[in-house]
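Please find one structure pasted underneath; my questions will follow.
Heads up, one of the protein chains got dropped from this complex, but the rest are sitting where they should.
On to subunit A.
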Amino acid sequence: MADNTTLTTEADSFASVTGWGRTAPTTALVERPRTYEEAAAAVRGCGARGSIARGLGRAYGDAAQNAGGSVLDMTGLDRIRSVDADAGIVVCDAGVSLHRLMEVLLPLGWFVPVTPGTRYVTVGGAIGADIHGKNHHVSGGFSRHVRSLRLLLADGEVREVLPGTELFDATAGGMGLTGVILSATVQLLPVETSLMSVDTERATDLDDLMTRLTETDHLYRYSVAWIDLLAKGASMGRSVLTRGDHAPLDELPARARRHPLTFRPGQFPGAPSFVPEGLLGRKSVGLFNELWYRRAPRSRVGELQKISTFFHPLDGVPHWNRIYGRSGFVQYQFVVPYGQEEALRRIVGRISRRGCPSFLAVLKRFGDGDPGWLSFPVPGWTLALDIPANMPRLGTFLDELDEEVCAAEGRLYLAKDSRVRPETLAAMYPKLDAFRALRAELDPHGVFTSDLSRRLAL
């Protein structure tokens, strides 16, 4: 660490690091390798408290923090190495963001195979968390579209890792704990335009929502429901469903057809660096949710929306995570398998009765599970919500929800977690033992360590 003078360039420094939720800051030596060799040297010389790769810091919890150790800021490895515009295959460094990929690939008629609710994640992070998007029920997680990746191991060696191998399945969703992903080869999705054709409808309550999703989800490539978790009683679970697909060229109006593949996401001014606590209380969020629900049409078909509007509404406000103030916030995302709808109803009921001031909670149906050992998706219902961390007795409340999720054989998403009990998490991921065994074999000295791995003994 400190004696590692050959590596410590001016860009490296000790810094306080948090996840997107801005809770539990810890300090680490942040290094920013610009080449594969620099990354390998950083891993070889990282000291007793190890090292962990970090992308754009969108994991909500402590996945990309390493207290007292080193954090590799991978955004310096930001080259797109090659694009095969015929086959739709891109080879790029791990630090390339999905935003950058869209800028480069959309004009060529290709789109990323999976995008989460933000474009500002790196390819390395997308594999490490095995992210999912609105198309999971059709396309699976991000790693399913990775044809190969180059992984920097604990001994500083680089290995080409192919799907179907143990190391690949441990790395997909492995939260960076098997090694540092240096680059990846990703299969893309062909698109005719950069616009989305979107159907919007309202569901009056949770049962209505689940019926609509169950019956017609298969008709759409992308599907998600925004759900008002503050609505109580008969309207509990009222939602706005937005579902759609990439618009084909012939759906565009004549003028837009001239430049069908332009990608121009707009941006508002960012959130200020200081926001007072408690801005997002039950009243303000309740009002927001009310307006959001009322504003949505009862039913609208074939509306053309920009990619940024449909997929990444929050990316329009840089640093939106600051609006929760100094205490930050927690994102709670779980999945319960199909057949456990009762558990989902109970949990939504508890959240609604508790009055968690949560805006933009989303419900979605997952398709088949992914092969990653610690990949989150399993076939079932997933709900994600943000909650201010300073809400009284939130910790115990979420522990109770964990028990419901666990009893329903569901699980939590590691990329979102900042608070689960280690034993609860272990009960949710049956392949965790295999994951630990592989790590013990590949990385006996625990070079790859994060606050997450310490907290949960991964």
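General remarks:
Heads up, the rule we're going with is that a contact is a pair of C-beta atoms (placed from the backbone, for glycine too) under 8 Å apart; a residue touches a chain by one contact, two chains touch by 3 or more; residues count from 1.
Going forward, contacts and distances are computed from a predicted model.
For the chain of the complex excluded from view, the name given in UniProt is "Short-chain dehydrogenase" [choices: "Spermidine/putrescine transport system permease protein", "Short-chain dehydrogenase", "Sigma-70 family RNA polymerase sigma factor" or "Molybdate ABC transporter substrate-binding protein"]. Among A:R49, A:R221 or A:R354, only A:R49 touches the chain that is left out of the view. Check A:L105, A:L252 or A:L394 against the missing chain and you find that the one touching it is A:L394. When the missing chain is restored to the complex, the residue among A:P33, A:G55, A:G69 or A:G380 that touches it is A:G69.
When the omitted chain is restored, the residue from A:G117, A:G140, A:G237 or A:G328 that touches it is A:G328. Seen across the whole complex, the unshown chain contacts subunit A at 14, 16, 21, 23-28, 49, 61-62, 66-69, 326-328, 330, 389-390, 394-396, 418-419, 421, 451-452, 454-455.
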